[in-house]
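Sharing a structure, written as structure tokens. Questions coming.
What you see is the complex with one protein chain gone and the rest in place.
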Amino acid sequence: MFKKNDWTLLIEEDRNYKIVAKVGSGLLQTIRGYIDTDTLIGVPYGTVVTSTLGAKFRAIPATIFDIIEHRFRIKAQAIYPKDAIYIVKATAIGPGSRVVEAGTGSGFLTAVLAWYVRPWGIVYSFEKRFDHIRVAIKNIKSVGLDLYVDLQLRDVVKSGFGSMKVDAVILDMGDPWNVIEKAVEVLKSGGTLAVFSTTIEHMSKTVEMLKTYNFYNISIEEVLLRRWKSVVGELRPETFDVVHTGWIITARKA
Amino acid sequence: MFKKNDWTLLIEEDRNYKIVAKVGSGLLQTIRGYIDTDTLIGVPYGTVVTSTLGAKFRAIPATIFDIIEHRFRIKAQAIYPKDAIYIVKATAIGPGSRVVEAGTGSGFLTAVLAWYVRPWGIVYSFEKRFDHIRVAIKNIKSVGLDLYVDLQLRDVVKSGFGSMKVDAVILDMGDPWNVIEKAVEVLKSGGTLAVFSTTIEHMSKTVEMLKTYNFYNISIEEVLLRRWKSVVGELRPETFDVVHTGWIITARKA
Amino acid sequence: MFKKNDWTLLIEEDRNYKIVAKVGSGLLQTIRGYIDTDTLIGVPYGTVVTSTLGAKFRAIPATIFDIIEHRFRIKAQAIYPKDAIYIVKATAIGPGSRVVEAGTGSGFLTAVLAWYVRPWGIVYSFEKRFDHIRVAIKNIKSVGLDLYVDLQLRDVVKSGFGSMKVDAVILDMGDPWNVIEKAVEVLKSGGTLAVFSTTIEHMSKTVEMLKTYNFYNISIEEVLLRRWKSVVGELRPETFDVVHTGWIITARKA
Partner (left out) sequence: MFKKNDWTLLIEEDRNYKIVAKVGSGLLQTIRGYIDTDTLIGVPYGTVVTSTLGAKFRAIPATIFDIIEHRFRIKAQAIYPKDAIYIVKATAIGPGSRVVEAGTGSGFLTAVLAWYVRPWGIVYSFEKRFDHIRVAIKNIKSVGLDLYVDLQLRDVVKSGFGSMKVDAVILDMGDPWNVIEKAVEVLKSGGTLAVFSTTIEHMSKTVEMLKTYNFYNISIEEVLLRRWKSVVGELRPETFDVVHTGWIITARKA
């Protein structure tokens, strides 16, 4: 049963149009007309709601990824979900992990990390731009993950990360090579450093710096997602799609 | 500092050769000679150990993925880490989630799921073959995740999953279409069903059955990993690599 | 030096905007204003022309692919150049080869085949739709390749290919399985049959039929092109691109 302030995923019947809405937040404008989200309070999961233009939507509980992917306000270029989850794997982050992230951007990756370090872990997230951090705070609060995030307005190139010790450091910033020395200080022995790079030159410079600082087990990986049309009788990969986002570089501190 | 029974990742200096070992388990045979793991008890992380053939290894704490990927005994064809983590994302599993998995196989995916549902979630894992379940139990225990797994010897095609309600159902079996009706019963409204398929015909048949049972938001995705050589001056993707493992099909119950 | 009716490739200086034009065909409308193609008669290759909006274009001779890709009128969905050239390779077509093609469509693949069978080969191309064949004739004539093409309005499913013997048969049609028996008749021993399929079901049905007719050495291949941005300092693959066109199935007649 939906309660006020629950997030719901509204999927149009027979189509692929989807919206994520907050239950009890009044009228929601969509390309199929308005949907009254107040009518969802107290109804069972799976209920069908009808928009003012007559489109029927099935209302089911939204997952964390539904909300992040559909409702987060984007200020900076956000990392893709496929890359975010692979970083979680590559750094072996899990419940209880302590993680440093720079920069925060719109908080997309921050929220994913926070989701997985619950309930005892913490994500120390650093961002130097005030306009970004404002958006990130709103985004992270909207999914109730602010308890697991320590968000700081700080230029880590100048000021470093502080005196904690963490399991992983994740860098999604323009000049990660400038903070690798500082990353070494906060990383536990055996901890993983992950860097997200979008160009070859960025990737190359990062790898070189990781070697300079004696990182072990350096790996460069690119995650590609091939999505297929799910029409039986016409099964085939999508014709156009995203083909490059970036490289994920990981290395271990010895 | 290493304690007896800790898992350690031993990385050879200047090379990419890696081994995962249990601290205090005596002599370990490697392609570089023997390593005495007892000498690691009580030494700090990052210590260098020398094999009987003179190879030097840096000892750092192993992550859950290090152990799973290097030390799990494989009875059945195991799902790849890239697919396992993407299933975690696609089903939005996290700390506290309740999950059904069939079949268990060697417990590779089971362990990954268990790692992420900690500390309050549970993975109900079903396997019909006794020889597989024996291996799976040992594997899961070896990483201390047995607390989060309810492993049952059962043919789910005949006997179903039981009476619980779960957030996600994951099928990695030869004939998933035969249990989709039963999967509907244990899935919560809005819950995600994920199926791993290795052939086109398997994938096609699964998608058809998901439509029959009114699943929503059916998606077919293939995760490809492109690994690069990390030699600066010779940066390029690996020449040979795994190019196909399988398709991940996900759908939502309404 | 350009002569009247030569094809020229006009490339805008400092940009990637390109147009293919016929020299001496009067004013050409472009998104950068008009270009007077008559002024190109008698000038050397590499001359710079200026549009009415002041854009400067370098005029160089156009290649066959420049013309086909930029100037062919498209009636039916055309095969991509990457696939057309790979079919040339997979069928081992070259100067002097005799080839059957069905259907002609807009003549894109026909022109590529004709280009490579020159000066002694021939492409027998069959198309059942009159509106397609009209477009194809114009396209093929515009590049002067009509000498090497025998274009026929015929439904090959009903009427077959005729009594010639050819080195290769290429099928780019909705139901290739219906003409495989007839393809066997026109193929020389050792000749190659190539089929272009865009869906899994189409591909699967084709492969099955090839086995029924005892074809040898059946192979299924997909050609993927990854294009990179050529900005030094920002080298990276394109973000969005075509990711699927179709499968090329080839087999040998024994």
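Per-chain residue numbering starts at 1, and chain names A, B and C are given in the order in which the chains are listed.
Everything that follows uses one rule, which is that a residue touches a chain if its C-beta (ideal position, glycine included) is under 8 Å from a C-beta of that chain, and two chains touch if they have at least 3 such contacts.
Quick caveat, the model's predicted, so the values are computed rather than measured.
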Of C:37, C:125 or C:192, the one touching the omitted chain in the full complex: C:192
Where the missing chain touches chain C, by residue: 9, 11, 16, 18, 44-46, 58, 60-66, 81-82, 84-86, 88-89, 92, 94-96, 115-116, 118-120, 188-190, 192, 200, 203-204, 207-208, 211, 216-230, 232, 235, 237, 247, 249, 252-254
On chain A, residues whose C-beta touches the chain left out of the figure: 200-201, 204
Where the missing chain touches chain B, by residue: 198-201, 226, 233-246
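Just so we're on the same page, only the chains that are shown with their structure count from here on.
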Euclidean distance of C-alpha centroids - chain A vs chain C, Å: 43
Distance between chain centroids, defined by C-alpha means - chain A, chain B (Å): 22
Gap in Å, rounded to a whole number, between the CA centres of chain C and chain B: 46
Residues of chain B whose C-beta touches two or more other chains: 200, 204
